[in-house]
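Notes to accompany the following structure.
One protein chain is absent from this view; the other protein chains keep their places.
In this document, chain identifiers A and B correspond to the written order of the chains, with residue numbering beginning at 1 in each.
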Amino acid sequence: MPMNTQGRPTRIADNIATGGYAETTSGSKGLEQSEALIYERGSVEQCGVDLPEPKGTATRLGGLERKTELGMPGLSEPETMRHYVRLSRKNYAIDLGLYPLGSCTMKHNPRLNEKMARLPGFADVHPMQPASTVQGAYAVIGELAHWLMTLCGMSGVAMSPKAGAHGEFCGMMAIRAKLDADGQTHRRRVLVPESAHGTNPATAVQCGFTVDEIPADETGRVDMEAFKAKLGDDVAGIMLTNPNTCGLFERDIREIADLIHEAGGYFYCDGANFNAIVGRVRPGDLGVDAMHINLHKTFSTPHGGGGPGSGPTVLSDALAPFAPVPYVVLKDKHWELVEHEADAEGQPFGRMAAFHGQMGMFTRALTYMMSHGSDGLKQVAEDAVLNANYIQARLKHVMTPAFDGICMHEALFDDRFLKDTGVTTLDFAKAMIDEGYHPMTMYFPLVVHGAMLIEPTETESKSGLDRFIDTLEALSLAAKAGEVERFQAAPVHAPTKRLDETKAARQPVLRWTAPAAEEPIAAE
Amino acid sequence: MRYLPHTDTDRKAMLEAIGVASIDDLFTDVPEAARLDGLIDLPTKQGELQVERAMAAMSNQNVSASSVPFFVGAGAYKHHIPATVDHLIQRSEFLTAYTPYQPEISQGTLQTLFEFQTQVAQLTGMDVANASMYDGSTACAEAVMMAARVTKRDKAVMAGTVHPHYVEASKTLAKYSSVSIEVTEPELDSLDKVIAAIDENTACVVVQTPDVFGQLHDLREISRVAHEKGALVIAAFTEVVALGLTEAPGAMGADIAVGEGQSIGVGLNFGGPYVGLFACKDDRRFIRQMPGRLAGETVDADGRRGFVLTLSTREQHIRRDKATSNICTNSGLCALAFTIHMTLLGEKGFRQMAQLSHENACALADALDAVEGVDVVNDAFFNEFAVRLPGNAAEIVEKLAKVGVLGGVPASRLYPGQFEDILLVAATEVNTEADIEIFAKALGGVL
Partner (left out) sequence: MTTRYTEDHEWITVDGDVATVGITAYAAEQLGDVVFVELPEVGKTFKKGDEFAVVESVKAASEVYAPVDGEIVGVNDDLDGEPAKVNEDATGGGWFAKFKLADASQLEGLMDEDAYKAHIA
């Protein structure tokens, strides 16, 4: 009978060995594509956009035509797509897996947020259009402001800060403005816990204050005796994070607030950890005078590889009059923008940035808030705290929690469980990468040795948590069993191995440079 | 709730594993007085359809730039952004990625930032650029503070024709520092007053070109004077597309270039998020005093090229109270949009876009100049210029809006009580001949 005899085996032969990690010619490995710089791929003659031909009419540039070379290559559209899709595949992402990053609140980024942000009435409007043509945009700002003030129990909010640290700056500027307005110009000392994130002291100094550090007690909270001893009539205020950077609720917070107020100072709260209490506790009820909110943390706006953020800052009655311009006000059902200090009712400390704030993040955050509602947001805080405690409870037999007792939305471990294994917190983190997880926050806060701060957020399922817990348990046991090399070499499965950060800092190369033209070899 | 994966069974099992009876047992540290009875007074959860309706209702109240003849500039510009850009920035691996602190799993972000930094340096004619700032105004403010640190002087001079928002942002950042800022009276056609204000105590002089009135300035003379006196020159810009046709700040003697990159890749977005550009000369005094993140090239353990965030000891999370700035975030996704758009354009497309924008502005200038009583003020501009009207510009802008034309920004909106007859108008490659005709006709009609 006729047969199609072209051999096409349908399974691999038994004697073929498939182990090993062969180097390839192209540098790509299956779906993982190597990708050079645009400067090595494109050319200055290439362009991926079809623009109409310019008419070539006379210019009116006053003799200031550009003579300096640009040197920027272009790529056609298909090549551009390939370049960025290939690069994207070298990135970890929330949509791929868990980021257990303490104090970062890497929760799911809903796509409805993206759709709403792109509505033409939000995305395609200019901030300087006449007010009558952007009432809906002002309404978004006003509505979001209302949600934030209500969730926080505060009477004022500054919407213009462009990121969390910018919001910290706003809050501390309001405090400085208030103190100066009241003639309290001798008050220049700000109390900051040792465990605070570095932006806190940096911000205090930018506002002309000096920083006085308060130690933590053995439970990881503000040492009340030390705190009381530091009060004085030169105290401007305190900057606290609550829950604090150890993931613990400051039990004495009301007493701290009252004492600071009695001493003539103000209470700034770093809102990075708001996810633990949103919908359940209002910072205003804790005595807070100013708190920045990271919309990209608690309210799910995307991290985008490092930004943009948004840091609206809620303000108490005492500080609200000093809120910066611009802000929106509703007058007879019509929204108005107050842009100049002279037009403001209070005494704004100034303008923080051009235009009116991070509108693109406002639409996303408002969409998120409306989706959850007050009941959903309360559930967010509860599930976030539940998840962190679950991790702590299930790992404490093999890893070492830094403090005894329950935590809030993040669980802090130290490196005591790795003692004498030769494995450091850094090595442990890099081994997590091989297991398909982004590492947790490491070496922060500084008050604990080899800190590992784990925040799963509420959008992590129980099965996801169980898989994560099982992995960390296995890694801990492997470290204790002496498998040092595995940890010190990690990661081996990521797109790159460990990178030489020393070299990058000693010999900074911060851009591509055209290779120098080769010198002709002199004739002998 | 659709974003919360736990079932009641899950929650029960987890509470058991923790060893507590209810979720309230995990909130026992909250002071009694702060415990709420029931829900906070806000609407309860809504499905996608309801949320869409509520947001659309607000969006529909706004007049979008694409729906009418549009000539608004004054610091933000409407250019055409190819569909590919928005598609790519919505990829999960870009949109939902974190800051690249773990470089082995962030090479996508880091390589695109390295490419971005190179593009920004080339555009501005500088040696190095950072991985972006929040926006042009805060980049300008940070540049002033950097100049003070580098020169160890505390007087900054800003030209009155720098965008007032940039001036105010700088004043706010410097307010409680030892740095004082002097702003010279705005001159529409020279930098003489600014030059006269520079002395041996000046840390830096900040000038904008094209300035807020759209006027182009040659910075060579002011750079010469400033450098003679030991002061740094900070060149600001609000329209990055100008760099496709007009001289780069680095070629005119600027030490630091700061500006807004929004025109490329980002879109209007009612004012934010935008992308601040920050570039400077490779002077050894500068690199370690630069604010913001920096992506740098290095190698991995196998000798392969890779990229990392570097020179981090300038930053606040390490240097704390001695940091060069308190800035933590960059404008990540916006910087990515910028670099993708710039890659699609290449220098060929970028120059073309600049040429088209300028030609449309020239056509607009001719059309408006022809309207009775209207005069174009500038003799040299890129895509934005000032027109003098026979009436109050703010009122005229309102009248134009009522007849469906977004005809620019009254200068008095940026300078309260001044320039009340001056209107700032901008054109880009998106404007058509028909748009220009409608604008000129409408202007004639409302005067």
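Observations
Going forward, a contact is a pair of C-beta atoms (placed from the backbone, for glycine too) under 8 Å apart; a residue touches a chain by one contact, two chains touch by 3 or more.
Bear in mind that the values here come from a model prediction, so they are computed numbers and not experimental data.
Checked against the hidden chain, the listed residues B:Ser67, B:Gln90, B:Ser177 or B:Ser312 yield one contact partner: B:Ser312.
The omitted chain makes contact with just one of the residues B:Lys12, B:Arg53, B:Arg224 or B:Arg288: B:Arg288. Residues 443, 501-502, 504-506 are the ones on subunit A that touch the missing chain.
Seen across the whole complex, the unshown chain contacts subunit B at 284, 288, 312-313, 318-319, 322.
To be clear about the criterion, only the chains that are shown with their structure count from here on.
Computed from the mean C-alpha positions, the centre of subunit A lies at a distance of 20 Å from the centre of subunit B.
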